[in-house]
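Left out: one protein chain. Kept in place: all the others.
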Amino acid sequence: LGTVCIFGTGDFGRSLGMRLLQSGYGVVFGSRNSRNFSLLPRGAQVLPHAEAAHTAQVIFIAMHREHYDFLCQTAGEALAGKVLVDVSNNLRRNQYPESNAEHLHQLIPAAFVVKAFNTVSAWSLQSGGLDANRQVLICGDSCEAKQIVVDITHSLGFTALDKGSLRAARELEDYPLQLFPLWKLPITLATCLTAFFFFYLLARNVIYAAVNDRKDISFQIMVSLANKVFPIVSLIMLALCYLPGAMAGFLQLYNGTKYRRFPAWLDRWMLCRKQLGLVALALAFLHVLYTLIIPMRYYIRHRLSDWTISQIKLNKTEAFDTTMAWRTDSYFSIGIVGFCFYILLGITSLPSVSNNINWREFRFIQSKLGHLTLFLCTTHAFLYGWDKFLRPSAYKWYLLPGYMLALVVPCVVLVLKLVLVTPCVDRAVTRIRQGWE
Amino acid sequence: LGTVCIFGTGDFGRSLGMRLLQSGYGVVFGSRNSRNFSLLPRGAQVLPHAEAAHTAQVIFIAMHREHYDFLCQTAGEALAGKVLVDVSNNLRRNQYPESNAEHLHQLIPAAFVVKAFNTVSAWSLQSGGLDANRQVLICGDSCEAKQIVVDITHSLGFTALDKGSLRAARELEDYPLQLFPLWKLPITLATCLTAFFFFYLLARNVIYAAVNDRKDISFQIMVSLANKVFPIVSLIMLALCYLPGAMAGFLQLYNGTKYRRFPAWLDRWMLCRKQLGLVALALAFLHVLYTLIIPMRYYIRHRLSDWTISQIKLNKTEAFDTTMAWRTDSYFSIGIVGFCFYILLGITSLPSVSNNINWREFRFIQSKLGHLTLFLCTTHAFLYGWDKFLRPSAYKWYLLPGYMLALVVPCVVLVLKLVLVTPCVDRAVTRIRQGWE
Partner (left out) sequence: LGTVCIFGTGDFGRSLGMRLLQSGYGVVFGSRNSRNFSLLPRGAQVLPHAEAAHTAQVIFIAMHREHYDFLCQTAGEALAGKVLVDVSNNLRRNQYPESNAEHLHQLIPAAFVVKAFNTVSAWSLQSGGLDANRQVLICGDSCEAKQIVVDITHSLGFTALDKGSLRAARELEDYPLQLFPLWKLPITLATCLTAFFFFYLLARNVIYAAVNDRKDISFQIMVSLANKVFPIVSLIMLALCYLPGAMAGFLQLYNGTKYRRFPAWLDRWMLCRKQLGLVALALAFLHVLYTLIIPMRYYIRHRLSDWTISQIKLNKTEAFDTTMAWRTDSYFSIGIVGFCFYILLGITSLPSVSNNINWREFRFIQSKLGHLTLFLCTTHAFLYGWDKFLRPSAYKWYLLPGYMLALVVPCVVLVLKLVLVTPCVDRAVTRIRQGWE
């Protein structure tokens, strides 16, 4: 397979060298009299930069950008006509005016610079089982040079994705610096909603009791309050997953065509529905755990035994209330089934599962079963609330109970969806979406 | 990388164009004076179909089959000798007598038609992270034409799977119309079993109480009954996962060779074991959730406090029954451990996990730990049942209790397996399976 040269005997250079040797390439390291020879993979040769450059057509520059000048001085001419693979990353975005690869190209214009492998860590170069997932992003101005790098990539067992000319290098260098860009909005939203409902319910329940009844029930913050805030936010965020789809439907109906761009905010919203949904799932999971520990709580056990004792003292037994039994069992049951579908949505958004199903199957689960999930969870909250809203005690300080606020958005979404699936509207939307004029 | 032409500026055409441009291709759209120029990716050119066809060797036909006639009229000759990539899908199976790709080939016999990309959605063309999972299925009669398309596929970062000649096009076109074909049988089975046990236990418990004791315990349908039906069906389906393996073993013993085809029903059964198992897992998960909410139920709390009150009134305290404590704690404990192994089976059937382990490891978990799971769950149900079957009250209306019915298939499977792993039988089976004569 020929010989490949690597400049730099650091972590990345060594890992790459080991992998290349494994795949049958010859490897020559270019190094300043490096001290870490003992760590180098066996079978590799080490030479000064300029000499090393002569041994191969392809040279990986496994050095930090700061040392490119040094490189230019020591081995500048030797690099002319070579394929230089820039693998470098920066510490933060916009650290330099131009991308590292373009900088390298400016320093050594006679070489063919290809940006590649910077999205792969030294770690994953070394390890690597039977799973061939990792994609290596590549860009560069010379097609031949890129092709050579693509071939090496394939020999190493990676898939290569061509990202075009060297101008794309900045994008590639930004990639490893990202920190969950699509998750920012959903997590911010969840945080804000959680904070809002926390203080709202704190006022309504704990502070109200402290002020009006002079009772300190602040211990309820840890579980009772949390177990109101999390499900409420989860339900609202679940509804927010399905709201943009409904809005898009109405917009398309109004426009009469699918070939008009959505407003930017709607586009951004639609792109982060997956993340919205997963955050909502995490909150629902918290709700379920908080619910399941209820019978173990000191407070609940104390209350139950207090109640039994008071019954005995009053010498009466409360009659069994069948309606109550139906209602509570129903909302438990519906909550459980809803939660299972919720998890199903989560499982199908795992990349390996969603890659294994076709579009129709994905839409069946995410859209059909997703709306069913929303419906079940909404019903669960309705049944939980039941006739509480009739009691005046529910409006402490004129604040609505939490579950009523939770139900607003889901109900809106369900009504909009109901309109969209009525036969006549559905037909119109389908015609528009199929794009036939 | 050259220029590629795309006919049709709809969703698919635009997404494909954007991806091609990103990867460094030139893109020319062929369009009737389309109104959605503003949506087209920057850098692409738009021309009338015939002119566009002259600019490139490869032409993607991103139009619906209905418009192929139109295409044939406007650009028929210009397409001669070109590689036409048919990406189209239909709305339902067998909508037309021949596949779209073959139809296109008939319309323009002088072109080289390749079917490809129809299994990829416009959406996944646009997005796409570092995960290189998606396979593009390709078929066509001309090897050179296919190779060109395969190269484009690789440049776009996909893996290509050659499916042979254009006759395979129908299969490719059917693929996106599938809706969980392997899941039909397991889900139908689960539904039937659930319905059967539901009505069986409804009769045995609720209706019996209504008729004989004149007590309305219909509220038990929501949780108590559900929590009998789901685990029973789950256990039976778990056993049905391992029954065909045992039957296959005995069949091979009887035949004396592994080179005889299994009867078709057994083959089909073996192919859907994964799906059977996952449905069973979902039902077990429901059982666990239904179990965990038991102490929170109004009915249970009411019963507990009633019981305490009655104890006081009778002025006696029930002695602590150590056997009872051992038995209940044991079946909880065994159920929990069984459930964990159950989940482990589920996790290893995630495509990305099963791709990362070798065959021996997969068999160790699925077959060895799978049988262990079955054993644990069966023991759990046995311990739950304990001596209930001795009491005459267990045979209301001469109907066996649910758990006894649940235990039949698992016990059969475990006995068969026990026979198969006895040293002498095991040796015979192993010899046959290794295929040495």
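When the chains are written out, they are named A and B in that same order, and each has its own residue count from 1.
Just so it is clear, a residue touches a chain if its C-beta (ideal position, glycine included) is under 8 Å from a C-beta of that chain, and two chains touch if they have at least 3 such contacts.
The structure presented is a predicted model; accordingly, all values stated were derived computationally and were not measured.
From the options A:Y200, A:F250 or A:F285, the residue with contact to the chain not on display is A:F285.
Only one residue from A:P41, A:G76, A:P295 or A:G385 touches the chain missing from this view: A:P295. Within the set B:E77, B:D216, B:D329 or B:D426, the residue that contacts the chain not displayed is B:D329.
For chain A, the residues touching the absent chain in the complete assembly are 1, 10-11, 21-24, 35-36, 38-39, 64, 66, 119, 121, 123, 129-134, 154-157, 159, 175-180, 216, 218-220, 222-223, 226, 282, 285-286, 289-290, 292-293, 295-299, 301-302, 304-306, 308-309, 312, 350-352, 355-358. Contact between chain B and the unshown chain involves residues 119, 129-135, 137, 143, 159-165, 168, 258-259, 261, 288, 291-292, 294-295, 304, 307-308, 311-312, 317-318, 320-322, 324-326, 328-330, 332-333, 336-337, 339-340, 343-344, 350-353, 355-361, 364, 435-436.
As a working rule, only the chains that are shown with their structure count from here on.
Distance between chain A and chain B, defined via averaged C-alpha coordinates, is recorded as 24 Å.
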